[in-house]
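Shown here is a partial selection of chains from the complex, left in place.
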Amino acid sequence: MKIAVIGCGYWGPNLVRNFVQSNKVRELICCDLDQKRLDRMKNLYPSVNVLSDYKELLKVPDLDAVVIATPVKTHHPIAKEFLEQGKHVFIEKPLTHSYDTALELVKLAEEKKKVLMVGHTFEYTAAVNKIKDIVENGELGKILYVSCTRVNLGLFQPDINVVWDLAPHDISIIMYVLREYPVSVNSQGKAHFKPGIEDVATTTLNFKNGIVAFVHNSWLDPNKIRRTTIVGTKRMLVYDDVEPQEKIKIYDKGVEVPPYYDTYAEFQFSYRYGDIHSPRIDDYEPLKRESEHFLTCIQKGLCPLSDGYSGLRVVSVLEAASKSLKQNGKAVSIKGLKILAKKFRNNGNGFLMTNGWR
Amino acid sequence: MKIAVIGCGYWGPNLVRNFVQSNKVRELICCDLDQKRLDRMKNLYPSVNVLSDYKELLKVPDLDAVVIATPVKTHHPIAKEFLEQGKHVFIEKPLTHSYDTALELVKLAEEKKKVLMVGHTFEYTAAVNKIKDIVENGELGKILYVSCTRVNLGLFQPDINVVWDLAPHDISIIMYVLREYPVSVNSQGKAHFKPGIEDVATTTLNFKNGIVAFVHNSWLDPNKIRRTTIVGTKRMLVYDDVEPQEKIKIYDKGVEVPPYYDTYAEFQFSYRYGDIHSPRIDDYEPLKRESEHFLTCIQKGLCPLSDGYSGLRVVSVLEAASKSLKQNGKAVSIKGLKILAKKFRNNGNGFLMTNGWR
């Protein structure tokens, strides 16, 4: 296949490396407005071709797909042009900067019967897939709540706030593992350094089935924390992505509620403290699995695991969070619940890809 | 002095131990409805006297003060009876279960010229006082935000939710260290086990000067976490109360903003990563310092560090959080801002006690 990567700044080079090393890729074109970045790519991978203006790409013959890793607000216009031309499109997370633009791309991809995939990288990690298995096997019992902390010092984004930058990971992990999407969102935060660009925020996702998820994000924390706690009725799980050896710990702890009890009598819950178990997680590069998955979906006409609807769902939550931030943290309903719901049921048959549309 | 401790259940015995060991206390009376608890106290401290009904205490001659460690909803009626009789009163946190009842006790204590103190224990720890010094010395620069996590498995309270149980520590620490109180509060949470009693919640405090504080509390977390992060413009501080040796770490990290910059130009912040410093914290029992402080305030006619107004401020925040929880997390204004403000300025001359009213 002939593939182009548009945007070779911060994240792009990782995508370039993975696509260059794939034996499914015959030719790779790197595209960036900054000549220095193109030189850097050429230097690292002498086989790639380079182009400064992505408009030129539209004229390149036999191009199969484009991979977009540009600033968020440019995702939609660029992707639209290529989808309209009948190219397959991979977009870094978040899919676009608004629900409406995301939906437009989703519709366009369906109409053109092209693969539209979003880079929710964590859905391709061994740890998150292990957690998904544990949750689906019922080891944790009924899930009660999820709590995520994803903080560190930097990196300020020029055009999006900390929720749009960091929370897509948490939101996509939660929706992937729980196979549920929230119905409303609260978010409270503050922009300390750049007006209108919140650099710290706490977002609460409220799910229809009563599950609640708390997501704390910051660009201003002295420690790098990537921690997700999933509390179930039977067991509790902590996923610490910074921990090298024990990324997942399952705590055999819980609250024991007597089967029935006199509500007027004294309140009597007991606590269970059991063993802690840390399953072995295989090491592989999730980005490699993600990029291969995109190429496989193109070849076989499949719907990707993290398809346009998956991207749309995350954008819908982010848009609601932004609205809540502007309204002092009050609950804001998720847009497009019906669309999200229908496709969610169709899509997510676990890790296996669903059949395509062809 | 002759002192009575009412309520010898979960926390009461710690208060009994500290008051028994004080050389300022001549006689101590333990009061509890449960004879077994009284027997236990008598067994541990043979010199104490015991009483089952606190109403009997009202008839005891020469009683100087009462210490109340009963369920939260009984704080107000019990305290009121003793204040009306002209006794000094110490109440475990939170002061009472509502703003109005807390204010009534505060007014009554002023009128009767008696000491009213609330058990905000953390204000008496070496770590929190060290942090207060660091913040006041300007080592952290201007404070931007505070983030607190106080979670563990259990202990469910019968009559109050997790915010009323755990957040008083966080809220009192924040207000003590910052010498500011919030103007509005958001809180999102969920009651999984007992209807109406939230067992997990995230609360956001919004301060007039733009500081924001995030407080996450849970009775359902597999790990015991007590972590407070204070982010300033110059440095960042993490207080981890579970850590035995390095409770406080000061990170010489920050965001460097150029003095002025063209907003149309590319966004250029830089980051500073420097040394980490962990000051030595002296070890002592804060409860001992707290109980001695109460006795000293009685003897010298002083206003305690954690006086009734301090308790009122915390209750005011808790009440707003409860309202927010019932209104899907929307921002709720703090009640009684004027009263809180006036007294706040008068009171808190650092750690030294202000002069009394006599």
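We call the chains A and B, going by the order they appear; numbering starts again at 1 in every chain.
Please note the rule applied: a residue touches a chain if its C-beta (ideal position, glycine included) is under 8 Å from a C-beta of that chain, and two chains touch if they have at least 3 such contacts.
As the structure is a computational prediction, the values presented were derived from the model and not from experiment.
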**Asked** All chains share one sequence and 2 are in place; how many are there in total?
**Response** 4
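As a convention for this text, only the chains that are shown with their structure count from here on.
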**Rotation angle (°) superposing Cα atoms of chain A on chain B, nearest 5** = 180
**Request:** For chain A and chain B, let me know how many angstrom lie between their CA-based centres, rounded off.
**Result:** 39
**Item:** chain B-touching residues of chain A, taken from the complex the two chains share
**Value:** 144-145, 147, 149, 153-154, 156, 158, 184, 186, 188-190, 192-194, 200, 202, 204, 206, 210, 212, 214, 216, 218, 220-223, 229, 231, 236, 238, 249, 251, 253, 255, 257, 266-267, 269, 271, 273, 328-331
